[in-house]
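Of the protein chains in this complex, one is absent; all others appear in place.
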Amino acid sequence: MIRDIGAQRILNVDLSSGRIWREEVDRRDLLQFLGGRGINAKLLYERVPKGIDPLGPGNVLIFGPGTLTGTSAPSSGRTSVTCKGPATGLYLKVSVGGHLGAELKYSGHDYVAFHGQAEHPVYLWIDDEAVEIRDARHLWGLGTREADRLIREELGDNDIEVGLIGPAGENGVLFSCIIFSLYNSASRGGPGAVMGSKNLKALAIRGTGGFRLAEGEQFSELALQTREELSKDAGSESLFRWGTSGSVPALNELKMLASYNFSQVRIDDAEKLSGQYLEDEGYLTGRESCFSCSTACHRFVRSKEHPYGVVRDSGPELETMLSLGAECGIVDTEALIKSNQLCNDYGLDVISAGHVISWAMESYEKGLIKGRQADDLDLHFGNVESQLDLIRRIALREGLLGDLLANGTKHAAEEVGGDSWKWAIQAKGLEQSACDTRAAKSYALAFAVNPRGPDHLMTECYAEFGITEEARDLIRRITGDEKHADPKLLEHRSSIVRWHEDCYAATDALGFCAFTSTAAYAVNPKNMAQLFSYALGIPLSEEELMRAGRRIVTLERCFNVREGARREHDVLPWRMMNDPVPEGPTKGMVTDKVMLDGLLDEYYQMHGWDLGTGIPKRETIESLGLSGLCGDIAVD
Amino acid sequence: MPQVTLRFFGFGGKASGFETRTEEVREGTSLGQLWETLRASAARDDLLARIDETRVTFIHNGELVSHENVHETPLKEGDTVALMVLAVGG
Partner (left out) sequence: MTLSLAAWLPQMRDFDGGFMDTITIDAEKCTACMACELACSFAHEGAFVPTLSRIRVVRFMGEGLNVPIVCVNCARPACVEVCPTGAAHIDRSVPVVRVNAEECIGCGECVSACPFGAADFSEEKQVALICDLCDGHPACVEHCIYGALTFEPVQSLAKRKRRLAAEAYSHRDEVS
């Protein structure tokens, strides 16, 4: 079916009863919430009341590709996966690439929402309009690679799209992920565990339809222009050549490479963790794109010496190199290729996996975990065999340590006791990404207020480094002067974060990759609004787009407030607030309580939220048209 | 003539984008002037020749140099200069 792109439909599946039903999305909601992450947030707010157990039948798991996903808009293939998060007990939006989002939309559905809990393992097969809940008992327990292969075989089509969990999600590991199109992962905060708790192994899709746009020619022309701008960006070129881990050598040179569980800022032989090394040494055999993307930042590698067996798989990307690599004191490329593959196959978020293991290593070296509690493993930093072993144990909840770590560093530190909570690099229950929030102050604020926990793929203010002319220009437009493009400054951080929050939410809602709008700037609020207008034939201004972004961010805040989150939860991990950077150009820096309080005050003020609690004020809710939804939690 | 150590990240003929070499500079040469010289002597299809100064990250003795200071930063014997096209990650 060739559809009007503005006529969006939600596919609902109640796994408890087997009921399947569809809803139309009101076009007015599209103007208010844009789509994707925005509509997901609204659905979650409406359907998941306060106090629901994230791993119980009351949670709703929503897949929402962007409103422009399925078109030629550059790098517009991203999908938001939304639910109540099991690691934090709070709002969780996870972002993922690949091709599944487009395939879902081509099947005639713009969202899939899973309710309830199946009695036994199942998977959903969406074949255009024909939707079927199929038995997955024979797939349960299998790694993602094997299960994916079997699903394609039994459905008789190698070209379908599949999203699925591995054993980690099945075992409720709080940082288990959902793998999309094999190479991509909806990673952070444990969406895999939510899917596992519903006994849902996979989502398989065949979509043969498409979209006719209101102003197709103009859209196509602007999309092509934007794509060309993007490809000229030096950042895009670098991402293509060396992938996201192309930045490792520079980060190490700048002494900004978090290592040894954030206790150091550089590591010897860091080149072995780089995208350049993957290419030079012949590991790289291919580059892969997400749907409609011209950057191709993904790597595909083949191991060479095979000390851990032959590996042919996607990645490793930057986060693996940082978390499973430098943070664990490991600079062994073959080992990381293997660790990455294991995480992909078991279905584990590499960021949390790395930080959970680095926490365990520090705890071990400090004598707080030993012997039987360590499952008799040698957990010194740098121990590759132990890391590989632990990944399996965590995924399968095997042994004392495997089971302990499967719940994340927050819970693990509570159990282990002593001072171990101080080096659990987490807040709200989510492990922090390997960005040093002691030294980059916009990052510090953004991470502290992030509704899903301290993570970069929600509001990343890369512009504050002022690396490129476009970045400096953006900072000038936001703050009045490009000299504010300095991550060490505390001033103007709130306005920088505010702008990025809105832009990011709009980016996610339309399906764009954050690289295109907040790292390169060829995709920006102006042309996002223009593309939306051409596609739907409904005028949307840049201001309205950014306002919709703010509306989404506020709604997400309201969900958390309803769950009991307050200002005191907007914190950074202890180490970021108390242990100064040990060396390098940012030596001595921390983001302590005084600094954070100053940043929060300014940020809450800008948002129109109560300073003491962080709760949105009534007039703020009203001005955003959210009274109907969130009026009851606003404060006067 | 004073010698400085040059490190390149993300440029150059080599696939790795790494290169370390020493370069002789005249007394009092600024970082900006060194950049101009390098550019002028690069092969035509080299990224070094094509890229705009504003897209390059300059690091002098381990510290980021802001763009307005690039031409004001004098080089002396034993300095390390790193030039990079900084990629993004996540």
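The letters A and B name the chains in turn, as written, and every chain counts its residues from 1.
The rule we apply is simple: a residue touches a chain if its C-beta (ideal position, glycine included) is under 8 Å from a C-beta of that chain, and two chains touch if they have at least 3 such contacts.
Everything quoted here is computed from the prediction, not taken from an experiment.
Enquirer: Could you tell me which of the visible chains the hidden chain touches?
Expert: The chain that is not shown touches these displayed chains: A.
Enquirer: Can you say which of A:16, A:285 or A:541 touches the chain missing from this structure?
Expert: Residue touching the absent chain, from the options given: A:285.
Enquirer: Give the residue, chosen from A:263, A:294 or A:578, that touches the chain omitted from the document.
Expert: In the full complex, the listed residue that touches the missing chain is A:294.
Enquirer: With respect to the chain omitted from the figure, which of A:6, A:36, A:54 or A:70 is a touching residue?
Expert: For the chain that is not drawn, the touching residue is A:70.
Enquirer: Out of A:188, A:227 or A:393, point to the residue that touches the absent chain in the complete complex.
Expert: Selected residue, touching the omitted chain: A:227.
Enquirer: Hey, which subunit A residues sit against the chain that's not shown?
Expert: 2, 70-72, 99, 102, 106, 145, 149, 158-159, 181-183, 208-213, 216-217, 220, 224, 227, 231, 285-294, 296, 298, 300, 312, 314
One rule holds in what follows: only the chains that are shown with their structure count from here on.
Enquirer: Mind checking the centre-to-centre distance between subunit A and subunit B? Centres are C-alpha means, answer in whole Å.
Expert: It comes to 34 Å between the two C-alpha centres.
Enquirer: Using the touch rule from the top, collect the residues of subunit A that touch subunit B in their complex.
Expert: Spelled out, the residues of subunit A in touch with subunit B are 234-235, 237-239, 241-242, 244-247, 249-250, 253-255, 271, 275-277, 279-280, 317-319, 433, 456-457, 460, 462, 465-469, 472, 483, 486, 514-515, 519-520, 584-585.
Enquirer: Of all residues in subunit B, which touch subunit A in the complex?
Expert: Its residues touching subunit A are 7, 9-10, 14-18, 47, 51-52, 54-55, 57, 59, 62-64, 66-67, 82, 84-90.
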